[in-house]
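All protein chains of the complex are present and in place, except for one that has been dropped.
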Amino acid sequence: MSKTYVVPEEIAAANTLEAKLRHLKNIKGSFNVFRVDCGSCNGCEIEIFAAITPMWDPERFGFKLVANPRHADILVCSGPVTRQMYYPLLRAYEASPNPKVVVAIGACGSSGGIFHDAYSVWGGIDKVIPVDVYIPGCPPHPATIIHGLATALGILDQKLEFKEHDNGSSESPKIDKSVFGNLLFERDVLAKSKQLMGYLYGRKLFDKYIKAIKESSDIQDIAKTKKTIERLSSEEKDPRYKECMRTIHNSVYLAHMKQFKEINIADQIEL
Amino acid sequence: MKKGDNFISKVKEKITVHNIERQTEDQVTITVDRNDLPEAVRMLYYDMGGWLSSMIPNDERQLNGNYALYYVLSMEGGKMTIEDELPQEQKCWITVKTYIPANDPTFPSVTCKVPAAVWYEREAYDMFGLTAVGLPDPRRLVVSDDWPKDLFPLKKDAMDYRHRPDPVDHRDEPDYKFLEPNGSGVVDVPLGPLHITSDEPGHFRLYCDGDTIIDADFRLFYQHRGMEKLAENRMNYDQMGYLAERVCGICGYAHAIGCIEAAEKAVGIEVPLRAQAMRVICLEIERLHSHLLNIGLACEVTGNVNAFMHIFRIREFTMELAQLVTGGRKTYGNVVMGGLRRDMSGTEIKKSLELLVTIEKQLIEVWDAVMDDKAQINRWKGVGILDRQVARDFSPVGPNMRGSGFGRDSRHDHPYDFFNQLEFNIAVEHGCDVYSRESVRYQELLESISIIRQCFEMMPGGQTIIKPQTMIKPGAYAIGNDEAPRGENIHWIMHGNAQKVYRWRCRAATYNNWPSLRYQFRGNTIADAALIVCSLDPCYSCTERVTIVDINSKKSKVLTHKDLKRYSQTLKNHPLKNM
Partner (left out) sequence: MKLLDMTRKYGNATYNYPFEPYVVPEGFRGKPAYDYEKCIGCAACAVACPSNAINVKLNEEKTKLVWEFDCARCIYCGRCDEVCPTNAVMLSDEFETAVRFDRKNLLERGCLEVEYCEKCNKPFTTKKLIAYDLERLKRVGWDEATLADKTKYIHTCPECKKDITVENSTQYFVRKRK
């Protein structure tokens, strides 16, 4: 570990938790914020900017940006603290009046984010100065920022708390029954769905397709299954799902059935 | 005859070319002797209409015992006049490569012949210890002021990527040496690094006589985060896209695409059409919100807060659009090699088209209202002139360039992804001032909306990602280019072993725009300084993965302290007059 800043005693003495809580109570309703960008990618800055515009308007709670750390009640710091910004950050920190409330914003500010172990950063605001409020996010949504600032002031409640799970069962999680009695079919359907629609919608597509194929009276019967899928995919409101369900049927289902039966061109569903 | 061969045969007439390698259909690399380097780059740049797009120093000692330099030139014609542009089928990338022996890490500076190379060559010293002989100003610029003198981070054997030398006590912060004149009547106005006008840290020194800026100096790279080293060590290809996306918070997606496309091009992967179209959509959404941000800020720094608020209100719709199709407002996180990992459903496309109508309608309305305001236009017109010759010398990119009458647009010059199949115009204005640049941005907004619409309407079906069976070829390299909101981004990737990059060089648009800023400052008032910086739409974090400071004028003369002082006092014999 490299040697970084040690908070001087007089600053530490003036920044006890009681002093900060009293301070936060006093400024509730009107507070001045100074922003320190400690080498962030600008994403957090832009979301703070978006948060102070008419759509989100934190001035409803008395939020005001100031141009000088000496006027600041709250320091909002973003970025993983680059080597070059280390000194300006400390200048701003020492210049702001006691008690100082420091808000670390974004993944980088809270912990260094994706840059946490790079050579040119210190890995988060709390590696350099004490931090009171963490607003994670990459970048945080304006609503997250508003929630964070309101949490800092004690207007809103904090939602997250430390969770530790232990002593669960060591049994296997439930596995759905395979439609063919062979999980390799489901595996292939899932892989194809993800190729077609990515991980998020691919999963939904997988569910839709498996649900549809279960409706078939006899899934070993190619013609009957074709009809069922054709009908159910046509009922799909979203054209993209319709197209993809049919593609899966043509590629995965028919490839699977090829092991047992002859496949004709006519077995394919038109896209 | 393949693309670029005509230029190479012209170079061959004067210079020995050792080796010609072709990476893709329109990317060729020629190897020349170290001493022929400046002349080869100059010929391609000035004689054949090239622009310096990037320069990559690389530590190839593990591969062939040498360091290597790659000067990437975008061959598209000088564009000073209409006839000056190359026909579309001749446009290509030519990379001039040279080896530098490990025991003699020096090379002749190209900056003396092509001023655009100035930052690249400074960076080569900072990161690799390669000295450009003839390049003035030996100050280190990219790494922080407290960085050890003989440690060059990107050398493969220099240090662990997590190595953090101790900082000095913060009260003894090392000073950066500015060119500081102290004549009577000359005021030195320091701005930053923390300032309220522009978001990101950067320290400017404006040297003023009365209200007029005579010259400027700046220290940037407050945001050097060491990403290139990080990527070479910790990241695999699946993770790199997300790191690249965090090069910059505003045009991050363009970086992610540039980076991944460079990696794809190096091994010749074809991306499914659907993924191409969606990449274009996301890129254009990014342009929408970025340009709106910039126009908004240009109003705000001139005091037109009302317009700023309206523009930001409209900008929220574009953020909603992004949130709808990617799940995130700012980081889209959907790029992987071989395609995209998230599709757009039919419902999303329908909702997006509705949002686009709202955006377009309100955008036209607000621009109309801003243009109605004579005071606003007067603040923009004639301010921050980017001279056409300065522009030709320094290779700026993006709206900064298109505002000075150069039709440089990566989407048109080196079309990537879906752009071959779309119809769009390049917005060009000829005023060279802030007004022209903002006007270019407004026209591009409308173009972007039309591009997104075309993509949605022509949206191809099929897969969004190819089968994951990519073969990485160690040592293969290629350029990935795209047009970010601020201009052309260039990523250069050389593949390494074990799913890791050997070298990743990311050149952000703003990197090419900074060096000419100094010329844009001169002769304007202090009140306009923030506006001029703003009209460049600078993206500090983009640039500052690595480093800078500008000192050079056109022919790379260093302004001495004395020269400037004398000039500041007498305002006679401008030190740059005889250049």
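Each chain gets a letter, A and B, in the order it is written, and its residues are counted from 1.
Criterion: a contact is a pair of C-beta atoms (placed from the backbone, for glycine too) under 8 Å apart; a residue touches a chain by one contact, two chains touch by 3 or more.
Everything quoted here is computed from the prediction, not taken from an experiment.
J.: Which of these, A:R83, A:H147, A:K192 or A:K208, touches the one chain of the complex that we don't see?
T.: A:H147
J.: Considering the whole complex, which of A:L65, A:A95 or A:L200 touches the chain not shown?
T.: Of all options in A:L65, A:A95 or A:L200, contact with the hidden chain holds for A:L200.
J.: Consider the whole complex, including the chain that is not shown, and state which of B:M75, B:M337, B:V366 or B:L531 touches that chain.
T.: That would be B:V366, which touches the missing chain.
J.: In the full complex, which residues of chain B touch the absent chain?
T.: Those residues of chain B that touch the unshown chain are 235, 238-239, 242-243, 246, 306-307, 310, 313, 323-324, 327-328, 331, 333, 341-342, 348, 365-366, 368-370, 372-373.
J.: Extract the touching residues of chain A with respect to the undisplayed chain.
T.: Counting over the whole complex, chain A touches the hidden chain at residues 17, 54-57, 60, 107, 110-114, 116-117, 124, 126, 131-138, 140-141, 143-144, 146-148, 150-152, 156, 158-173, 175, 178, 181-184, 199-201, 203.
Keep this in mind: only the chains that are shown with their structure count from here on.
J.: From the mean C-alpha coordinate of chain A to that of chain B, what's the distance rounded to whole Å?
T.: Distance between chain centres: 28 Å.
J.: Using the touch definition up top, name the residues of chain B that touch chain A in the complex.
T.: 143-147, 153, 159-167, 170, 173, 193-196, 199-201, 221-227, 229-230, 234, 242-243, 246-250, 252, 293, 309, 312-313, 315-316, 319, 327, 329-331, 334, 340-347, 349, 461-467, 539-541, 544
J.: Considering only the defined contacts, which chain A positions touch chain B in the complex?
T.: Touching chain B from chain A are residues 2-5, 35-37, 39-47, 49-50, 53-55, 65, 67, 69, 79-80, 82-88, 90-92, 113-115, 117-122, 138-139, 141, 194-202, 237-241, 243, 247, 271.
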